[in-house]
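Here we show just some of the chains, and they stay where they sit in the whole.
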């Protein structure tokens, strides 16, 4: 696990630009900047707290509670999921072993396999499970993983849907109070400014946090699904006794051309 | 059936934050708070009553009438639907029995089975119905359940679509009357405030009630569908005389990894 | 055919609430109410007439002309389409007859069958048409029915899309004329009021008429499609010589659990 | 090819209503009407010209150049595409001939067939091409036709998406200039009026031209696809030596019930 640079840099850049805009709009006056944009606890409570309430209503408690763990994934990345070259070499090794000494020969290797998905799949093949049952079990597991990951995205996207709505409700609340009492014209401007802060918070929460993080989660899911699809494809080929060269060729189709070339050259050497 | 905490907490949090915002906007004056935001019977009639009319036009009476029962589901949850561990143990028991003494041996057990879906499926297997007919009947039943559940979500989502539209129509009605009679400038503000209340009600009904409840219903449906898919998968395997170990492994793919580990350890002990 | 209560009640409730709101906004003055909201022939021409022009451009004349007949369906309902119990009994009777005396014995019965879809399907089975050809023909007919019904919904949904757009164009037309001539400040309010009426008409046409009626048509289609799917499923089983008990069980999966219980009890008695 | 009435009437009605609204807003003054709404070359350039630029960026030049030909389809209709009765009779004739004298007997007829799709299909059957290869070739051709037609719709829908956006950019350009120079209050109204014209043009181009024409193209595609699906279904049945009565029955499922009845009665007579 290592820090995901693009999430961190993107967040700094996105918030940095907007905060700079606020600072300039406040004429460089830090006190005014804080008063206008940052220290607005009521607006934050309505927009952030209120929309969190909507999200809580929408999802079972259990899914909300595992959400924090999922969220961590957006800032940290698991290099394993994109190390397609290592995965191809590993799977081709198993295919070579199975081709030479039979699938049962892999039994000795299963102990060393770290990835539980690969381990489980190889174990099924070693146990002599029917090919269509192996494929069904591995595919069911992949589907279940996708569903779990989609929950995390769903929470973020629902928040992105509700935050601007709560922001608008907050602005309407402020406008209604202001309009009902126009007697003091001097208070109109500041009252409207405060009312608009909830709309701004809602839009910022949705577009600067929730939507990009949901997108990043989706990208992570795709990488992990691609990796697991490669594993399924390889295990079915190993169980089928396919030529290791064909196994490598199939797995290479999943990676992009530049990586493929460097990996294909390894084959020639190996 | 027990109270669904996240629905209740979420609703309290969501409404609490917005009501607090209204109270603050009214300067803490309870009378003003009531007059501005709560006691607006005309706005409520147009937005809530009007959009209910639209929903009635859209759906057959019969579906509207079963809607109340469906809605109850969002505040109460049936723990059975997420007790995947118990379900797996139950189905593996049947598989073991069928493997040892033949599928007919399950006949004695069907009396005790509470869940009508499991009972019906086992009965079909005991009756010697052809496997593809068992699968077709159970799948048809699952599809029909999904359709019925989707009706409840559809009503809420249609309400969420129409409520803001009726709110906007109400605001236009108010604005038109106000604009046609600008002679009294003092009444402009209060008139506009009243006109905006319908928009606020529409947005609140949609985003603070209908959309999150529809989401919760969708989550419930998913849990129930997953449970029934597990039952179908298990019954087909039982009828096929599959090894109970394979049955357990297939069913475990449906649950998340942390639960799976604790359930897998039971297997080793058992 | 009988009156569809929910369409009628919904329309009365939806329009009643909005008209009441208009009446209150006009201070209970019927003349003002008429002048402000109802007698606005120009706005109605632009919004309703104009968007009808857009709908005409979008669809072939022939589909527009059968649209009236389709629309009638939203206010009248055919109780046959939801009388699933009668249908199940009828199909199980045919299955029993075919099981006892062969499929040819149904030839005598075809004369009495009123529903042309059931009649045609039974006739195909009696004629000894190959099962996959029967299924193909009935399925093609069902697909064609769905396409025709979707046309009606498509017209309403297109109208719902265009009406607010024409309303907004009308409002822009009014605003531009008003802004170009701000010399008379007294006319600003009334001019803007009139300009906003087209937006209000567009939103009312879309959200209070077109969208709910399209939804009702979709519900009707679903009922009719479910009914025809049940017929296809039954005829394939009859042709296949299935046990009438299995036929009943398959058909019961299409109906909701409460109806199913009462129908299942008939089976035990019968 | 004959004029498509609904496109022409719809366009006259849609534009007529809006132009009438403009005329009324201009107080019946033709000069003012022209000055306010029609003679606005800058607004037209930004909205129409600018969005055409966006469309050009979006599509390859070659697709833009064939777009004019496609557009002609929306105002002209080919009666052949909806003459399902003639098509059924023609295909049943071929089926009868093939049933009596073998598929090779159709060789003599191919010269007379005008429709290249029917001709090509019959030729393939006469040449003794394998059934699955005939179906694959005809289906590929149908898919390619659908893709080509979708390009025309895609251009119109992209224009409908970009035109309001360019209109809004134009309005912002006008507003910014006006707001930067508020010193002359008399110019505020007219400046805003001019700024709003680009928004109005964008909405009119999208909703009164592009969206309805894209819809008409979609309807035309559907008719042509239905016709070609009927041809494929018939040719596969002819090649298979199906009974002409079954061929007629299959093809009749594609047409609506009223037309079907009149065509079915011809069968009894024939």
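The chains carry the letters A, B, C and D, assigned in the order they are written, with residues numbered from 1 in each.
Quick note on the criterion: contacts are C-beta pairs under 8 Å (C-beta built on N, C-alpha and C of every residue); 3 or more make two chains touch, one makes a residue touch a chain.
Just so it is clear, the model here is predicted, and its values are computed rather than measured.
Shown here are 4 copies of a single protein sequence; counted across the entire complex in this file, the number of copies is 5.
The rule is simple: only the chains that are shown with their structure count from here on.
The chains other than chain B, linked only through touching, come apart as A | C, D.
Set against the C-alpha centre of chain B, every other chain centre is closer than that of D. Residue numbering shows that chain A and chain B use the same positions for less than half of their mutual interface.
Put simply, the C-alpha centre of chain B and that of chain D have 41 angstrom between them. Chain A and chain B have Cα centroids lying 25 Å from one another.
In terms of which chains touch, the assembly is arranged as an unbranched chain of neighbours. Chains touching one another, given as pairs, are A-B, B-C, C-D.
Every residue of chain D that touches chain C in the complex is listed here, in rising order: 4-7, 9-18, 20-22, 24-26, 36-37, 74, 77, 82, 186, 188-190, 192-193, 196-197, 199-200, 203-204, 206-208, 211-213, 215-216, 219, 223, 246, 249-250, 253-256.
Within the complex formed with chain B, the residues of chain A that make contact are 42, 45-46, 49-64, 129, 133, 136-137, 140-141, 144, 147-148, 158, 161-162, 165-166, 168-170, 172-182, 198.
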